[in-house]
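Note that this complex is displayed minus one protein chain, with the remaining chains in position.
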Amino acid sequence: MSAPVDTRTGRRRRETGVVLSERRRSERRLGWWLAGPAFVVMLLVTLYPILQAVWDSLFNFRLTAPGDKSFIGLKNYGVILTDSLFWRDLGVTSLITVITVVVELVLGFALALVMHKALKSLRGFVRTAILVPYGIITVVSAFAWFYAFDINSGFVNNWFDWVPGIGPDLNWFADTWTSLSVIMASEIWKTTPFISLLLLAGLAQVPDELTEAAEVDGATWWQRMQRVILPNMKAAIMVAVLFRALDAFRIFDNVFIMTNGAYGTEVLSLLAYRTSIGRLEIGLGSAISVLLFLCVLIICFVAIKLFKVDLAGAQGGK
Amino acid sequence: MKKTTAKTRIIWIVITIVVAVYALFPVFSILATSFKEPSDLSNGKLLPTSWSGVNYEQILVGDAQELFLTSLRNSIGITLIATAIAVVLATLCAYAIARLDFPGKKLVLTTALAVSIFPVISIVTPLFNVWRTIGLYDTWLGLIIPYLSLTLPISIWTLAAFFRQIPWELEQAAQVDGATAWQAFRKAIVPLAAPGVFTTAIIAFFIAWNDFVYGISLTSTEAARPVPAALAFFTGASQFESPTGAISAAAIIVTIPVVLLVLGFQRQIVSGLTQGAVKG
Partner (left out) sequence: MASISLKNLVKKYDDGFPAVNDVSIDIADGEFVILVGPSGCGKSTLLRMIVGLEDITSGDLYIDETRVNDKAPRDRNLAMVFQNYALYPHLTVFENIAFPLRLAKGKFSEDDVQQRVRTAATTLELTDHLDRKPGNLSGGQRQRVAMGRAIVRQADAFLFDEPLSNLDAKLRGQMRAEISQMQRRLGTTSVYVTHDQTEAMTLGDRVAVLKKGELQQIASPRELYEQPVNLFVAGFIGSPSMNFLPATAEGNILKTPIGDIAVPEALATQAASKDIVLLGIRPEYFEDASLVEESKLVHGTVFTAEPSHTEWLGNEQYGYIHFEPAPEVKDLLDGLARDLDADELRPQVVVTLDAASRIRGGRAAELWLDTRRLHVFDPATGENLTRDAAAGAALTEDANRERAEEIERAGREAAEAG
């Protein structure tokens, strides 16, 4: 190769170097152009409101008397945290969360097994049936359960009057425990399909060879479940539990429809709603909102730190 | 493979029936209620004494028509628009995440995750206040925007998982076969990506359709109130008549699209939800 050609390729080498990094830069730019709008929207509809809530919670601020808005520091939090109502609502919310998650985990696992193992000819039908509660509106579910148990329009009292304690006169929605039972039943019915789909995903990830190997090694069905399948699904189970726990913790619709918080069934979300939307106490309501948000953060933190739930990993992050 | 014996067949049929009863009974119970005449409501039975369409009449052509049909229109309009926006934004975002190399990818995914676990009620109070100030309170737009907080995160996750599984080398293969960049995308990628986008749209629709908190908090009139919120404010034809029948009928009507989608796209919905849940 002659010398002039060499210098020419040398120059081109530098040029293409620039072109290449330009291409990389443009890929990054394109990435943000495409992902940016979704990202900004997500921040706008969550980050901004929560910051606004933190700000508002520092004021004595009612919409009924907007002129009286004044900075009071953390006093709103003081009011809430010393009010037994808040603690009772926190207790009710936590109780509902724990019970529904535990029941749903068991029930959801059973459903996941059914969806996973059902005969080919029945599988489509089973899955379709299970998806119905998933897709149904929570409020509709609440009404369905409410009307079934209601003292006037219900049939449950009639059907089950042979059970001690149940009779035509039983008003399910006039007592804390009975109304909470129905609320939880509706919540469980509606959300179990979601948890069972998460578990189904985990189940499908346990390789068949593992269970087959265990079978050859002489493990019974229960032993295979306990020693092979469950340990291998641990990540999926943890994620399902965390997701459902966070979801259950914001329970609102069922309580609102069935009792509207009466008879000691009020939950935190409802308290926040009544305070800010019902009584227009924006300052106080914002403080409850912030506290609720903190509760969710704590649950997340505990789950991730203590139980090592890898949300990003299980959720497809790389 | 083990052969399916008659016994296991029967066991599975029984299990299937149990599951189906579990999953469908509450729907059936409200369906039965919706066909009860007002005087029949307290018959203490599951089934109506005689099947009557009076409740449907009431909400579709009768006194409650105004209330129900307006809210139904609101629900359909707001949900479809919110779903469409979410799917478009999520498609662009998920494409970038699955295909392009750019800093902050992880941040976008983490944000989506964080938003999806955000307690809705914590956002409602500030939005309520701000919307009143800037005039978005009780408008369609005032609901569409917060609905994006519900639909966007799951759409991004589902689609990113889906897009990761598309054999993108097909795009290159098409280019070698003589396609322009656009043709390669149009003929090789779009046919493969479309089912994922469609499935995501269904899931996003379910979520937006289900909303109640925003619906009752950010609306005050029929201008924008969606069905779930309207149901909570339903009253009977007269003060003394309970709205049970009308609510049940309305509940059944808003359940129809859900059932149709589930019937038509069971397979896609299950795979969409499970793929989004486990790594893509």
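Here are a few things to note about the model shown:
Labels for the chains are A and B, by order of writing; each one numbers its residues from 1.
Convention: a contact is a pair of C-beta atoms (placed from the backbone, for glycine too) under 8 Å apart; a residue touches a chain by one contact, two chains touch by 3 or more.
If you're wondering where the values come from, they're calculated on a predicted model, not measured in any experiment.
Interface note for the absent chain: among B:Val61, B:Leu107, B:Leu141 or B:Ala173, the touching residue is B:Ala173.
Those residues of chain B that touch the chain absent from the view are 167, 169-170, 172-181, 183, 187-188, 191-192.
Assume only the chains that are shown with their structure count from here on.
One finds 15 Å separating the Cα centroids of chain A and chain B. Within the complex, the chain A residues that touch chain B are 27-28, 30-32, 34-35, 37-39, 41-46, 48-50, 52-53, 56, 63, 111, 114-115, 118-119, 122, 124-141, 143-145, 147-148, 150, 152-155, 157-159, 168, 186, 189, 193-194, 197-198, 200-202, 204-205, 236, 239, 243, 246-247, 249-250, 252-253, 256-257, 268-269, 272-273, 276-277, 282, 285-286, 288-290, 292-293, 296, 300, 311-318. Those residues of chain B whose C-beta lies close enough to touch chain A in the complex are 4, 8-9, 12-13, 15-16, 19-20, 22-24, 26-27, 29-30, 33, 36, 41-42, 44-46, 89-90, 92-93, 95-97, 100-115, 117-130, 132, 145-146, 148-149, 152-153, 156-157, 160-161, 164, 206, 209-210, 212-213, 216-217, 227-228, 231-232, 242, 244, 247-248, 251, 254-255, 258-259, 261-263, 266-267, 269-270, 273-280.
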